[in-house]
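The complex is shown incomplete by one protein chain, all other protein chains being positioned as in the whole.
The chains carry the letters A, B and C, assigned in the order they are written, with residues numbered from 1 in each.
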Amino acid sequence: MKFESQKVAKPYFIFALVLFVGQILFGLIMGLQYVSGDFLTTYIPFNVARMVHTNLLIVWLLFGFMGASYYLVPEESDTELHSPWLAKLSFWVFAAAGVATILGYLLVPYARLAEITYNDLLPTMGREFLEQPTITKIGIVVVCLAFVYNIGMTVLKGRKTVINMVLITGLIGLSVFFLFSFYNPINLVLDKYFWWWVVHLWVEGVWELILGAVLAFVLIKVTGVDREIIEKWLYVIVALALISGLVGMGHHYFWIGPGEYWLWLGSIFSALEPVPFFMMVVFAFKVVKERRHEHGNAIATTWALGTAVMAFLGAGVWGFLHTLAPVNYYTHGSQLTAAHGHLAFFGAYAMIVMTIISYAMPIMRGRPQGNPIAAQRLERFAFWAMCLSMLGVTLALTVAGAWQIALQRLPESGEALGFMATQDKLAPVFWVREILGVVFLLGLVAYLSSFFVGATESEVDSLEAAAV
Amino acid sequence: MADRFTKGMARNVYYGGGVFVFLLLVGLTFDTMLELPKRDHRENITQSVANGKHLWEKNNCVGCHSLMGEGAYFAPELANVFDRRGGGDEQVFKGFLGAWMAMQPMSVPDRRKMPQFNLTDKEVEELADFLIWTSRINDNDWPPNIEG
Amino acid sequence: MKFGINRLTFSWLVLLVLTVAGAFIAERVEVSTLIVILVCSTIVMKGVMVIEHLMGLRSALLGIRWAMLSYFFILPSMIALSVLFPEVLAGLTSL
Partner (left out) sequence: MAASFGAALLESESALDQDLAVPEAAKASKETPGNMAVWVLIYAELFEFALFFIAFLIAKSHYPVVFSEGPLQLNTFAGTANTLVLITSSFFVARAMAAIKSGKRHECLTWLWLTLAAGSVYCGIKGWEYSWNEAAGIGARRNTFFTLYYYLTLNHLLHVLIGMCTILFVTIRTHMDIYDATNFEGLESAALYWHMIDLVWIIIFPLLYVLR
């Protein structure tokens, strides 16, 4: 670690992982409610569980991105963070607001929460992923402002590397597009149209810039490959991500009201969306192959490669599977969407956060060459357990989706099976999904325990020798 | 990557391409905003439809159901529930919705449970109006059949 | 290298013959168990030829080569089995 202020990333990473555990637990509850409708339903109805599951995901990823930025921007800028105390303060504000919101979801009925938080003054609640009370949304904006200000000032006074510039455009975009969450017109079509300006422009737009920047940073560090090469790749990847992804938003406009030309625009541009993800895979393998030195933190390299591959599979392949309008006509809003969502979020965003944690956390804990061998071995097991079980979950949901479409969507009205009858038929597949979810949780537990595996005596000795 | 493709060129593609495509998106959005009034029949949004949308949001209906294919996939699609359960008759649909909301949660073991939201008759009427209005948006003929 | 090119041409010719023969048989002869097995075997043979000779995986890393080859053993076998025993598959997949 080059700068003391990079350490403010630590609480962000730790809290992100705590929330991650919560996300998975609520996912398992929902998985069980899919097959056994009575499970916990009086205490945590499905809609509450889902809200907690998705909101925890968004919040822990934001914590991860913030931690990643606080860690890498000072190092890239070659200067201390503009204001470490502001970073610490916004951590506590954000953490408190996040916990309070989640408790609000769990402890009072949602309609009551809306009343308590005066939702009627500026109604923004009750839309998918944007369920947060308006006051929380304002809090998120304030925290983002403080964060972008802090990062921006650091970049301004220091070195303006490509990684910094791509990251900061991503972060500014993240903050700016979140403002659309305050726009909630009475007209549902307009509401949906601009709702996607938050959701799509986040996950298939500016978040990809953050993903690219963090991946490039870790790859430079673990491979020692020439910055010039990596920066050129980074520019091309994020350029393609924006060029395909911005108008690619059209694939969400097929069936919610906007005109017919979106069927063409959305199909063509979103068919290009796998390209930047594939280039990320090419880039990651190329850079690792041409590495200049062997970094002791081998598992961080594995995470980086894994992120590229799983993001390509989840966002690229599973996205392409149902993005063309004639196909999407049948798949829209089916379990196939859920399959794509799970693998894309895990592969691209959950994994990039774990990549930077895997690289940065050992350094912040005084292990510049990575964790001890035993810890890395356990982390490697966790990596495979999580990746494979998530692939399994995705496959199960893909089968469920295909089946659902065959029973419920393809036949003409009258012959088609109803929604609930179809879901009953899918129960065996949902059981498989739930079991694989448990495997995922075990992988996560292994991952967390790897933080507590210490060094052997000989490793301690050699570390001390190196320190002397 | 060949050397004749320099980092400077890559940077220009990123900033130039990004800005260009974003402007394209803004232009398309502008055009869509002009076209939408013909498709979303906004002239039929009454106070009751507006109240219905707030009820939809305040009770987090999208946490289980989908509306025009967006939302959770735990419970049936509701953008066409008027066609499915009302058969084109608004009074029939309102009667159905009121009875349906009143009997939740159903005591069928293991069936997915819908909570009891304790809506008043007026609220049920408003929610119904919102769903009826939604079912009449021009959405390029989605879903493929009445089951949604 | 001369041998390599010869091998390519040879593989190509074999592939052409297999394709034409397969199509000819299928056009002229009623589909029977034997034909199904024959057709599926030509899939395997063609797949293996393309993988080994045209793609040049004969000396590749074992995992990559193994994955490709197993694809071309497993899928045609599944096709053959499901064509020969459709009721079993239908039974397995209706819940």
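Note that contacts are C-beta pairs under 8 Å (C-beta built on N, C-alpha and C of every residue); 3 or more make two chains touch, one makes a residue touch a chain.
A quick note: this is a predicted structure, and the numbers were derived from the prediction, not measured.
Asker: Taking the entire complex into account, which one of A:4, A:120, A:226 or A:294 touches the absent chain?
Answerer: Counting the whole complex, the residue in contact with the absent chain is A:294.
Asker: In the whole complex, not just what's shown, which of A:45, A:139, A:158 or A:306 touches the removed chain?
Answerer: Considering the complete complex, A:306 is the one touching the chain left out.
Asker: Applying the definition given at the start, please give the residues of chain C touching the unseen chain.
Answerer: 1, 4-5, 8-9, 11-12, 15-16, 19-20, 22-23, 26-27, 31, 36, 39-40, 42-43, 46-47, 50-51, 53-57, 59-61, 63-64, 66-67, 71-72, 75-76, 78-79, 82-83, 86-87, 89-90, 93-94
Asker: Given the full complex, what residues of chain A touch the hidden partner chain?
Answerer: Looking at chain A, the ones touching the missing chain are residues 278, 281-286, 288-289, 294, 298, 301-302, 305-306, 309, 312-313, 316-317, 321, 327, 384, 387-388, 391-392, 395, 398, 402, 406, 410.
Heads up, the rule we're going with is that only the chains that are shown with their structure count from here on.
Asker: Report, in whole Å, the distance between the mean C-alpha point of chain B and the mean C-alpha point of chain C.
Answerer: Distance between chain centres, rounded to whole Å: 47 Å.
Asker: For chain A and chain C, let me know how many angstrom lie between their CA-based centres, rounded off.
Answerer: 41
Asker: In the complex formed with chain B, which residues of chain A make contact?
Answerer: Listed in rising order, the residues are 30, 33-34, 36-38, 41, 45-48, 50-51, 110-111, 114, 119-120, 123, 125-128, 131, 162, 166, 184, 186-193, 228-229, 231-233, 235-236, 238-239, 242-243, 246-247, 249-250, 253-260, 262-263, 265, 329-330, 332-335, 337-338, 408-414, 416-420, 422-423.
Asker: Please output the residues of chain B touching chain A within their complex, sorted ascending.
Answerer: For chain B paired with chain A, touching residues are 1, 5-7, 10-11, 13-14, 17-18, 21-22, 24-25, 28-29, 32, 35-36, 39-40, 42, 45, 49-50, 53-54, 56-64, 66-77, 105, 109-113, 115, 117, 133-134, 137-140, 142-148.
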